[in-house]
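Only a single protein chain was left out; the remaining protein chains are all shown in position.
The block that comes next holds chain A.
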Amino acid sequence: MVASSSSWARALLQISPYTFSAIGISISIGVSVLGAAWGIYITGSSLIGAAIKAPRITSKNLISVIFCEAVAIYGVIVAIILQTKLDSVPQTKIYDPESLRAGYAIFASGIIVGFANLVCGLCVGIIGSSCALSDAQNSTLFVKILVIEIFGSALGLFGVIVGIIMSAHATWPMK
């Protein structure tokens, strides 16, 4: 696998696993928050406009905003968990297969959580917007559309679960 002196395989293997871990942690929190913010503005703008004609919808429809917010919290939690997995490893062992594996595991975990939360936030936001508009016209629709939102928010949870499982095996070599 470690081939001639200027191949991509060699270049990738020379990148420190700490780099991959750090990028993974930053993606986990950064992209999750992007998803949550996207979802909140999609819901919020429709909610404000619809509440002018039908003020009763405001308190109930904050649930949609809360579901989007939960997505950001997932990202924060996973980022904190991931950064506790970062251990110091002596110089000689940085490029051991064990170290590389740990670095890649944290990276992958971060990507999983980040992008799952991105699409989850988007999904919940769009449904929340439709929910606010429908509730303003006909209040029996609210609970039915909320069920769709709950299924949507499960997507973020799947990402968190898989991310945590992935990072649980991120063990650095002993000193």
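By our rule, contacts are C-beta pairs under 8 Å (C-beta built on N, C-alpha and C of every residue); 3 or more make two chains touch, one makes a residue touch a chain; residues count from 1.
The rule is short, and it goes like this: contacts and distances are computed from a predicted model.
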Chain not displayed: protein name in its UniProt record ("Cell division cycle 20.1", "AP-2 complex subunit alpha", "V-type proton ATPase subunit" or "DNA primase"): "V-type proton ATPase subunit"
Hidden partner chain, touching residue among A:A36, A:A79 or A:L133: A:L133
Residue touching the undisplayed chain, where the options are A:S46, A:S153 or A:S167: A:S46
Hidden partner interface residues of chain A, rising order: 38, 41-42, 45-50, 52-54, 122, 126, 129-130, 132-133, 136-137
